[in-house]
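All protein chains but one are shown in place.
By letter and in written order, the chains are A and B; residue numbering begins at 1 in each of them.
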Amino acid sequence: MKWWLLLSCIVSLSAHATWNNPYPRGWVHENTLFSAFSAPPKTLDPVRSYSSNEWVFLANIVEPPLQYHYLKRPYQLEPLILTQMPTVHYDATSDTSSYTLHLRDDVVYAPHPAFAGKKRKVTATDLAYAIARMSDRRNGSPILDMMMPLIVGLEAQVATLAKLPKSSEWRDYRQFNPQGVEVVDERTLVIRIKGQYPPFIYWLAMPFFAPIPWEVDAYYAQPGMKAANQSWSWLPVGSGAYYLAENNPNHRMVLQRNPNFHSETYPHEAGSTVPKSLLADAGKPLPFIDRVVFALEKEAVPYWTKFLQGYYDASGVSSEVFDQAIQLNEQGKLSLTAEMRAKNMQLVSSVATSSSYMGFNMRDPVIGQGNDKAKYLRQAISIAIDYEEQIAIFLNGRGVVAQGIIPPGIAGASADCNPITHVGEAGQCQRRSLADAKALMAKAGYADGIDPATGKALVLYYDTVSTGADDKAQLDWMRKQFAKLGIQLVIRSTDYNRFQEKMLAGNAQIFSWGWNADYPDAENFLFLLAGGNAKMDAGGENASNYKNPQFDALYEQIARMEDSSERRALIQQAVAIVREDAPWVFGLHPQSVSLFHGWVNNVYPNLMANNTLKYRRIDVTQREQAQERWNQPVLWPFAVGALLLIGLVGLVWRK
Amino acid sequence: MTTYIIRRLLWLLPILLMVNLLTFILFFVVNSPDDMARAQLGNKHVTDAAIAAWKAARGYDLPLLWNSEASGWSMLSQTIFWQKSVQLMLFDFGVSDAGRAIGADLAQRAWPSLWLALPSFVLGLVVNITLALLLVMFRGQWLDKLGLVISVIIMSISGLFFIIGGQYVMAKLWHWFPISGYEPDGDLWRFLLLPIMLGVIAGVGSGVRWYRSILLEEADKDFARTARAKGMSQWQVMRKHVLPNGMLPILTGVVAVLPLLFMGSLIMESFFGIPGLGSYTIDAINSQDFAIVRAMVYLGAVLYVFGLILTDIAYAWADPRVRLGDD
Partner (left out) sequence: MLVLWSDVVVWLLVLSLVGFGWQLKRDALARERWRLVAQSHSALASSVILLWFVFIALADSIHWRTDDPYRPVVSALDVALTEMATGQEKSYSAPFAIESLWKETRQLDDGSVIRVPVALKHAGMHLNNASEQATDMVQQSLFWLVVGAGLATILIMLLARLRLFKTSDLPWRTAAYTLITLSALSAWLWGMGQSYHVLGTGKVGQDVLYETLKGVRTGMLIGGLTTLLTLPFAISLGIAAGYFKGWVDDAVQYTYTTLNAVPGALLIASAMLLAQLYLAQHAELFASEQERADVRLLLVCLVLGLTGWTGLARLLRAESLKLREMEYVKAAKAFGVSDGKIIGRHLLPNVGHLVLIAVVLDFSGLVLAEAVLSYVGIGVDPTMPSWGNMINLARQELNREPVVWWNLFGAFVGMFTLVLSANLLADRIQQVFNPRAQGRS
């Protein structure tokens, strides 16, 4: 029975070249890019979505006013649906800055039933609508609490909307424009913010500020839509290069070229470090690819296997396959192995604009602020934790030891060594010796790690979110780092919720956390230590509850300035203060590594932009040939199986 | 018959009620809505206001069982219990904690589950019974003994090994099948053949033994012995007496589990990337989306109860001596 079935399958299979093509037959021959996602996105609602695994889709669908230039470094903003960069005007009497946005005339939304077949242009009202929609608590915007003190009249607007009777009916946000958001005409919008805050412009490059057509909002508010998963969360509409043709987060997402996409061409300019080959397509209209298929792939084995078989065009590199794919050469530089080079792969890697650090709770009596002894203790620990080793052991060398709070590649970052923990020239920092750390311990009053109060080893508490067996090795390693100083580290691992609660209440002593840049500006990292953002007081992002008036004053000053050499000098001062105070062990900046097949063109890492699909180009014939070559079915087991079967039948027969 | 079924339904209704109450107590008493909100909201800029908004959007801001601020009927209805559990009883599955409509997802994912589970089940049944018949025919001979030994060996291997090994060898090394995936249009069988085959192999050990014992029981009964004594061939005895009589226990066993096939296979689906209800459940468990888990528990209970009723009917239909009504 089984064999007959198998046989009939084989007969019908022989018509095809490869048996294991995991897509509908025709797709691999078309101008389609194949990608995967490992966890379903939680929401694609532009007002709410705030995670990179959602923006992978969303940023290609909706278009905020600005975008990052694909190839220029350092990162630079450019107009996307605007005719020019917003003009900023500071009014000293009212202490407000107004941003004037001039919309392009040719930006049209992708087709949607709510538009009833009409070509709907993006208007200034749509931009205002998005901000008003954000101000409604009902829509759960994660950045509302941050924007409230910034945009004029937003706070009042939030209060007004909160007073409305509770309902799930549609609200026409055209009637609820905050005072600081003014629609001048069809193509002009003015946003006024309090004081001076240049980093505000970066927010205009995020999906939160993408235009929202009221028709679609009204359409999704109709009864029955939500039950059919027809909502902003699952079918966002925008003017981007692609629209969401199929949304099944449980299986696959398909982006299809937006027939109404406005004219945009591949960039002519590039940063000095960018290879010239990336400019081969300069001036050609975007996008190149007709369809992008994202398949849900939760298990690592199928993901990597399909990538090697040529069925995914790109893949990350997990630690399991690291040695197969990548080797480290001179000074820890990454390069492809011979096997991958034979497959004509491309390696794309860059240091992420994020920090993962170990924080000290500065309100803690033992390790916190207040006296120099605690400071020496923190500094000693900063030296003792050997992040170079951690990167080598746990990250396969994919990371850079942090010398301060600001990751490389961000305006205001500098490469010099942290004099507290390292010695040497910029770029060649050597960790200080353990003897230095032990001397600091003695200065702190804990010679050899002995706590004079108890006469025993100093006990410190480390709070962490840990679940897997993999974490255990990391925790053991961490315990060893403290043991080098004679400190006994007690690890309190809890689940994520409990950890958050502890942090809010300030019950943690030492903890690990990370920050991923919202935008490429030092301010986005400095604010993590601003006293006003202390987690215990304000629920802000300053998890260390660090408060230093000198630093805070510098921060206020930096936040109000445009990028300049003067500002960079101030940033250096601020960084120096933090290095000395050591509220964090600065940890590391992870390096992201991904592999692309040779037939994918125009790949260059841009950690700020998510709407990069429109720049990609693929060579379909090259891909077809590779797939054929790599996926020939192995046939000898059939012969062996048939022989075995005949033998068995013969045996039974003869008996 | 109809009255019996109605009576049976009435007896089973409290079971569904109890299941519902049980899951409600389990999930809401231990895991507070605040916890759910924080688990879903991610880690940037999570403020109290954001948590409150999240709860309000999903109706978790209501009191659990009794709303003292409301009046009249809404004291009962404006509660989490009413909004979630009672609605669930009426098959209104609501919205998952992640924000998707559960009903729509269930409808979409039931098909892949069924496409995988039903062929696996039917093919498994056919293979198991055929092999069991073969063993019974060669009873006591070397084929029977070999078959039993192989059965015990297969039984003693965790199904996970078959799946991991099969996927590795046949999909990864030999390129016979897509290593994972599911395409509803076109050649669906390319994606399902491997999981179905592995499912059948993993179940063949216990299956063959089980059916062999059922068939042996029939083969030892007097009528079969008499038939054999009268000179009927072994094959005829099997066909005429053993198999038809063995069908009753087999049938009733089948009917009881048939509805549960809807629930999908947890392991198989997640290994082979089949977007069915089984992988839905696993994902919900892993992401702690209790709204989905609650819905699946209830759905499972309903299907189980449905299976019970089907079993009764099957008994009555297959064996006229059974009068419905005596429990």
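By our rule, a contact is a pair of C-beta atoms (placed from the backbone, for glycine too) under 8 Å apart; a residue touches a chain by one contact, two chains touch by 3 or more.
Bear in mind that the values here come from a model prediction, so they are computed numbers and not experimental data.
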Next item on the list: Among A:W304, A:Y519, A:Y555 or A:W599, single out the residue that touches the unshown chain.
Entry: A:W304
Next item on the list: Consider the whole complex, including the chain that is not shown, and state which of A:R138, A:K443, A:R492 or A:R568 touches that chain.
Entry: A:R492
Margin query: For chain A, which positions touch the chain that isn't shown here?
Written below: 299-301, 304-305, 318, 320-321, 323-324, 327-332, 339, 393, 397, 467-470, 472-473, 476, 479, 483, 488, 491-495, 497-498
Next item on the list: Write the list of chain B residues that the hidden chain touches.
Entry: 12, 14-16, 18-19, 22-23, 26-27, 30-31, 35, 140, 152-153, 155-161, 164, 168, 172, 213, 216-217, 220, 260, 263, 266-267, 281-282, 285-286, 288, 293, 296-297, 300-301, 304-305, 308
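Assume only the chains that are shown with their structure count from here on.
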Checklist line | Gap in Å, rounded to a whole number, between the CA centres of chain B and chain A | finding: 38
Note to self: For the complex, give me every residue of chain B touching chain A.
What the structure shows: 35, 38-42, 44-50, 52-54, 56-57, 95, 98-101, 103-105, 108-109, 123, 126-127, 130, 141-143, 167-168, 171-183, 185-187, 189-191, 193, 197, 200, 270-271, 273, 275, 279-280, 283
Item checked: Residues on chain A engaged by chain B in the complex (per definition of touch) -> 1-2, 5-6, 9, 13, 18-25, 40, 42-43, 50-51, 137-140, 142-146, 166, 226-229, 233-234, 248-251, 295-299, 301-302, 305-306, 309, 496-497, 500, 539, 541, 631-634, 637, 652, 655
